[in-house]
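Every protein chain but one is kept in place in this view of the complex.
Here is chain A:
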């Protein structure tokens, strides 16, 4: 059977000593960063991207993916212990996880979060292995108009699901696309938006934009607030959940996994949404809903599983269609492009070792995470005491040298400073940078496919609705837009996302 052969290939790649090491380093760094205050996975991946250039593509992707789900995991640890989500998607875990910690049940909360994450992670990985190949086969048939509509759908759904209004998100996505167009136009050879700067002939480098928007802008706004946090639980005793805990948790874990897996596949729909949806479901299904908010273990088990499942299935659109579902995925896709691999459905056939190695490594990584986290949780907690004034110089030094080494260009560093200022402005205006980076990445592809589709249709826009697949994508995009216009849903979305701030 094909799948077994593929998985065997994946195992041989992922279990090579060097890739095991990259995986280990990735999840270790990820956990580390997920716990550190004020440093999210986006910043980390943006800063560490240049470090992976020297690695082979599989190694680079395995390590970056490890950072990504390691950070998701580390974020839940801080959510439970100190009521601070290290990462936005862990915000729900705070609600009941922290209450459990205050009642002296931090250990079981952490253990259930870990078990839920592993179950969800393994299931998500299997789903990628099962769904990836058929989806890629379908995607290989896509023409320019299908791609165009698909990208539009991704941009719309990503804009719809961020904090704030849909049109603000859309404006950010299209602004990103405009910045993405800078450089020499491949079709005509005309330099666009280069302002006569020779450093811009190739356009802005992806790393430059990512570091500016996510690292530099974050530092500026973080320095504006003081970082005082109280540590309630310094010691974690009694890790093992009781039999009742397990009995109460296994259903929420399975439901959360299913919910997260589905929401993760949709481009743009986030882990945050998945964890909130799971929390709401569990509270609705519970016979004792009044316990929620006062340390209900279901409120930890469900959302943590959903969050992790979505983190895994995010890779499905990213790897099979070349369409990133979130800003973090956009960064991973950018890393792939820098490695010389063109994202899209052909990745699976042209680089099977990369695809299957990554899939299997995620499974290994999930197991590694539990081994790393549960026994060492006490050691991780001390990281919370690291003051931000030590962290930001480290981020600055590594990003600056990293950006410089991409093209050995000092101008790139100056461009990153420029994007830092822009990014700070965006932050202050409550304009989410996530759609911007998606637009930046997809902009040139969108133009190319739009141009091709219009060339084939002799300038008629109707081709986008007469082709069934393309029409379906546009329909979903429209649905997202309409949903956001319905005041009740828009309000509930904002309530749900508000708490991540």
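Here, contacts are C-beta pairs under 8 Å (C-beta built on N, C-alpha and C of every residue); 3 or more make two chains touch, one makes a residue touch a chain; residues count from 1.
By definition in this document, contacts and distances are computed from a predicted model.
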>> According to UniProt, what is the chain that's been left out of this complex called? Choose from "Anti-sigma-E factor RseA", "ABC transporter permease", "Membrane protein" or "(2Fe-2S)-binding protein".
In response: "Membrane protein"
>> Using the document's definition of touch, tell me which of A:8, A:285, A:425 or A:465 contacts the absent chain.
In response: A:425
>> Looking at the full complex, which residue from A:69, A:450, A:464 or A:480 touches the chain that isn't shown here?
In response: A:450
> Who touches the missing chain here, A:7, A:94, A:160 or A:177?
Replying inline: A:177
>> Which parts of chain A face the unshown chain closely enough to count as touching?
In response: 51, 54, 167-168, 170-171, 174-175, 177-178, 181, 185, 187-188, 190, 192-193, 216, 219-221, 223-224, 387-390, 392-394, 396-398, 400-401, 404-405, 410-411, 413-414, 416-417, 420-421, 424-425, 428-431, 443, 447, 450-451, 454-455, 457-461
